[in-house]
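Input: one structure, supplied below.
Note that one protein chain of the assembly has been removed; the remaining protein chains are unaltered in position.
Let's turn to subunit A:
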Amino acid sequence: MPPFPSQAEVEETLKRIQSQNGVQGIIIVNTEGIPIKTTLDNASTVQYAGLIHQLVMKARSTVRDIDPQNDLTFLRVRSKKNEIMIAPDKDAFSNKTSFLLY
């Protein structure tokens, strides 16, 4: 049981998402791409964090280059076997991004 109430909320949110049908795992990373919280094993987390972070940066910069007022809200990468959903934080310079595997 997490000792702090806000932590409990985060946990609860994660549980909500995790309980959806077909979700394999969730990773929360900060702006630098370092994983903060994860439900997968360490090796996969690190691999995903490293790879996806670059993709998100590229996508975000693409969107903002085209229209500086615009911003990336959601990114879905669909492959043959699964789909990766990436949700960056609203604030461009905030330090959280989360993505999950589906």
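Following the convention adopted for this analysis, a residue touches a chain if its C-beta (ideal position, glycine included) is under 8 Å from a C-beta of that chain, and two chains touch if they have at least 3 such contacts; residues count from 1.
The rule is simple: contacts and distances are computed from a predicted model.
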| field | Name of the absent chain as recorded in UniProt (options "Dynein axonemal intermediate chain 3", "ER membrane protein complex subunit 6", "Geranylgeranyl transferase type-2 subunit alpha" or "Potassium voltage-gated channel subfamily F member 1") | value | "Dynein axonemal intermediate chain 3"
| Interface residues of subunit A (partner: the chain not displayed) | 2, 4, 6-7, 9-10, 13-14, 16-17, 20-23, 28, 30, 32, 34-37, 46, 49-50, 73-74, 76, 78, 83, 85, 87, 89-90, 94-96, 98, 100, 102
